[in-house]
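Mind looking over this structure? Questions follow.
Only a single protein chain was left out; the remaining protein chains are all shown in position.
Just so it is clear, A, B and C label the chains in written order, and each chain counts residues from 1 on its own.
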Amino acid sequence: MPKIRVGVLGATGAVGQRFAQLLAHHPYFDLTVLAASDRSAGKSYREAANWILTEPMPAHLAEMTVQEMSTNLSCELVFSALPTNFAKEWEHQFAAAGYGVFSNAGVHRMDSDVPLVLPEVNPDHLGLLKQQRAGRGWSRGFIVTNSNCTAMPMVMALAPLMPFGPQAVIATSLQALSGAGYPGVPSLDAIDNVVPFIAESEEVKMNTESNKMLGRLNGQGVDPAGIKISAHCNRVPVSDGHLVTVSVSFRDKPSLGDIVEAWQTWQPLPQQLQLPSAPQPPLVVRAESNRPQPRLDRDAGGGMATTIGRLRPCEVLDVRFVCLAHNTIRGAAGGSVLNAELMAAQGMLEAFKAEASHVPA
Amino acid sequence: MPKIRVGVLGATGAVGQRFAQLLAHHPYFDLTVLAASDRSAGKSYREAANWILTEPMPAHLAEMTVQEMSTNLSCELVFSALPTNFAKEWEHQFAAAGYGVFSNAGVHRMDSDVPLVLPEVNPDHLGLLKQQRAGRGWSRGFIVTNSNCTAMPMVMALAPLMPFGPQAVIATSLQALSGAGYPGVPSLDAIDNVVPFIAESEEVKMNTESNKMLGRLNGQGVDPAGIKISAHCNRVPVSDGHLVTVSVSFRDKPSLGDIVEAWQTWQPLPQQLQLPSAPQPPLVVRAESNRPQPRLDRDAGGGMATTIGRLRPCEVLDVRFVCLAHNTIRGAAGGSVLNAELMAAQGMLEAFKAEASHVPA
Amino acid sequence: MPKIRVGVLGATGAVGQRFAQLLAHHPYFDLTVLAASDRSAGKSYREAANWILTEPMPAHLAEMTVQEMSTNLSCELVFSALPTNFAKEWEHQFAAAGYGVFSNAGVHRMDSDVPLVLPEVNPDHLGLLKQQRAGRGWSRGFIVTNSNCTAMPMVMALAPLMPFGPQAVIATSLQALSGAGYPGVPSLDAIDNVVPFIAESEEVKMNTESNKMLGRLNGQGVDPAGIKISAHCNRVPVSDGHLVTVSVSFRDKPSLGDIVEAWQTWQPLPQQLQLPSAPQPPLVVRAESNRPQPRLDRDAGGGMATTIGRLRPCEVLDVRFVCLAHNTIRGAAGGSVLNAELMAAQGMLEAFKAEASHVPA
Partner (left out) sequence: MPKIRVGVLGATGAVGQRFAQLLAHHPYFDLTVLAASDRSAGKSYREAANWILTEPMPAHLAEMTVQEMSTNLSCELVFSALPTNFAKEWEHQFAAAGYGVFSNAGVHRMDSDVPLVLPEVNPDHLGLLKQQRAGRGWSRGFIVTNSNCTAMPMVMALAPLMPFGPQAVIATSLQALSGAGYPGVPSLDAIDNVVPFIAESEEVKMNTESNKMLGRLNGQGVDPAGIKISAHCNRVPVSDGHLVTVSVSFRDKPSLGDIVEAWQTWQPLPQQLQLPSAPQPPLVVRAESNRPQPRLDRDAGGGMATTIGRLRPCEVLDVRFVCLAHNTIRGAAGGSVLNAELMAAQGMLEAFKAEASHVPA
């Protein structure tokens, strides 16, 4: 099967490095372009990127030349790790120029015609692309976004519980340092400390983006799920792995056993399709009283699984539990890679296949 | 004014060291006894205690000889930093032998005739001592307990809001390592990690002990406040300072302004009495979006103040905020010292004053 | 090729877990026995071991029953992760009963007839086993020890430089928490802190064990290399990875270029034999001014490589550099596994092969 040529936008940053790592040896995609800001363009990737991942930089990428941002890149799909301001400027241009854009940026997530997709949760939301192309006048290009890294583990835990009718959620996140990128959080703010604040928008996203992902596709767009979600977001001195404590109430008052069964028997589409990056199982349910822990559980399923533990009754809502996922793998780059795999496996990327490909102009 | 002679039980441990530090130069009390387990007895305090506080051991205590546990100690009051099993064995004996016992242990906190006191919150609960002495047949001795270190900042924040009728609380704690004592948490569990579990009883205490402290004294005991409290307790890699995120609903739906005013104008009894360890103000309300932080706020008011920030509406309950206090000062040793100061200032320790004192036998 | 049955002694501890992980899927060895103290015996490995590695426990080991210590185990070789006192009691017994013992313990390292082996450095020291068996009256069993985890990276860096005649070394180690096992270092000693002390013997070992490994086998034993080595050993808040700063003087005054060339062209026996656990290259020489770093370099070569950087002149001795290795992989369990691979590849374990095997009695 011919591979589709892909590029990474913002390849030198923290999430860009994850994209590069996850795409370096991918069965569906051929990573042919690393693009970044003018400061990096023209250098080898080895020189341009201050590599911060614990696994070494893939050798064949190290010698690739970083390209400047333009809609003239030799690839069909782009994975965007661009910061907000650059994402605003570029993502739309790439889609208009005929590229498929898989974005980790927040700027388009809440656009009514942009799918915000967790493949296990709402693969059908890709149906929005028809309206997106029609409305924006794009023939081939598109924008698909992945989840916010903090909403992600909570939405994965809630998705199999949707039949029970979740009504209200109070969540407190303990978020890893890598969520702020690099250089990100100053070490003097991180050592021996907690900061009870991420950004003005973080707690809002926990509500709006979660409700969009858990919502229902209709003719016009997505009807949000209508769950009241209140979040307290905190930064803790952990390198990777966002942990979220969750209290939730349900319309149907499931038992703890009902909930565990729903989690453990959940086999959504990516697992059925055996997508290369789909973790099996998608949810790791731990029985120990002291799990999940970031250091021990963030790499479950190659960093793509969500680990859940401490299910117990809640004195105020109905039940409470703790969930955790790797924020720069599943919560960022890996999420977009899985989105691309889902589209590929469903035949939605045929127009981008090698025989069809061209350097878009 | 003659000082009352006091001793510390369990003086070599983490909380015992805090008691020693806080009592070393106290205007009301004369620290004459450091008692600990057989392993330490007979050694100088310098030798016996592996001093872990950042301030050096008070010089005059370093040469004191640690005494073995017995109800024959040359003091009138004892501050107990005993671990649970020893507290069970000894605290009752000390009170029966005529000592006033100020305990940091959890074993007697929920006894119906034992005051569980935060001096700013429920000083009147000391009225239980009458029943305690009568029921247990003690003429002079008594047991008064201080708050659990995690419930403490939350109860301090809720106390001035009681007139608004708090109904339900969901709280998530981010607790410091020193809360587990020494050696306590292994460093391999703490580095680059969070553990979403403290002990089976911790989340229960957040509910029961908070409701007792916020409850109303009646003829027989204390009517709990009747607030539904659900807690998620977590250990984070912070040396000192427990932070708690709180969502709360109220019967009377106060505005955010009402709440801030209640906090900022609160001048409870210890502050009115100008007790030596009473922080002024008792609550430090921060306007910055990223406070309180353990490293920056735990030492407010000499470690005796509670810092509150991030007051904002809650999508599920009514409001949410973040509070923080120093867990081994205000949340442990300092809490008991303030209890003792409160009793002294109210004339409740006259029987223990020097002229009345004896080596209890 | 039939695999040799092997067991792990002290399988539940930190180093024992590493042995289990490294031996779980080994091409030469079949892990059939997990043995530990009475407290663990009879339980499943899942229950008995408080698994602290970030990679999950191998599934087929989780259900194995932990056996009590005895010389009646169904295997031919044992890898010992026993603490000192148990190593003293048991290792000799196992060897006498016909087992091959690969030990990570320090107790026998300096015995004159016991090989202390880093396979890249002194594979010929295995020749001592002839004398060991003769002197101790053992027909099949033996004891081979691996390096101390702190001496290890320094000895790996010095070995290719032996032709230049190293004369004196001053080394300062920054050692990881996992070097102290679990629970090991209390978190209150580790957070925001450095402890300039490991154990009375640690700095001595840096001298004596390094000189033994770098020494020359003669008829009677090993002539130590005669390098003066002075070490300052420190504990730093790092999970894994011992870093050592080294200043060294040489008889032959090599240039920096000579030294780099010696490191980069070094292809010792394990690499020539392509042993399964031998890293390729054995030494990773980094040109960046800020490497090696524990977080970025400890996993080089699957945790089996040594990373060296910052080579520059020394104002007092001749040159200085920084080296680093993973202390529980290459510096402990992985070192012994590589020793066993070396013996297997050289035909020194024929007596233990399946056809020859028996349950020793």
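One rule holds in what follows: a residue touches a chain if its C-beta (ideal position, glycine included) is under 8 Å from a C-beta of that chain, and two chains touch if they have at least 3 such contacts.
Given the structure is predicted, the values throughout are model-derived calculations rather than measurements.
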Given the contact definition stated above, which residue among A:Glu91, A:Asp189, A:Asp299 or A:Glu315 touches the chain not shown here? A:Asp189
Option touching the unshown chain, where C:Ile143, C:Ile229 or C:Leu349 are the choices: C:Ile229
Where C:His26, C:His92, C:Arg133 or C:Arg295 are the choices, the one touching the absent chain is C:Arg295
Of B:Pro56, B:Gly137, B:Gly257 or B:Gly347, the residue touching the omitted chain is B:Pro56
Among C:Ala24, C:Ala96 or C:Ala168, exactly one should touch the missing chain; which is it? C:Ala168
For review purposes, identify every residue of subunit A that touches the missing chain, sorted by number. 14, 52, 177-178, 182-192, 237-239
Just the residue numbers, please: which parts of subunit C touch the chain that's not shown? 168-170, 172, 174, 189, 191-197, 200, 207, 228-230, 232, 234, 236-239, 243, 245, 247, 289-296, 309-310, 314-317, 320, 322
What residue numbers in subunit B mark contact with the hidden partner chain? 51-52, 54-56, 191-192, 239, 295-296, 298-300
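Here is the rule we use: only the chains that are shown with their structure count from here on.
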Could you pull out the chain whose C-alpha mean position is farthest off from that of subunit B? C
How many angstrom lie between the CA centroids of subunit A and subunit B, rounded to a whole number? 44
Please tell me the distance, in whole Å, between the geometric centres of subunit A and subunit C computed from their C-alpha atoms. 40
Cα centroid separation, subunit B vs subunit C, in Å, comes to 48
For subunit B, give me the residues that contact two or more of the other chains. 189, 191-192, 237-239
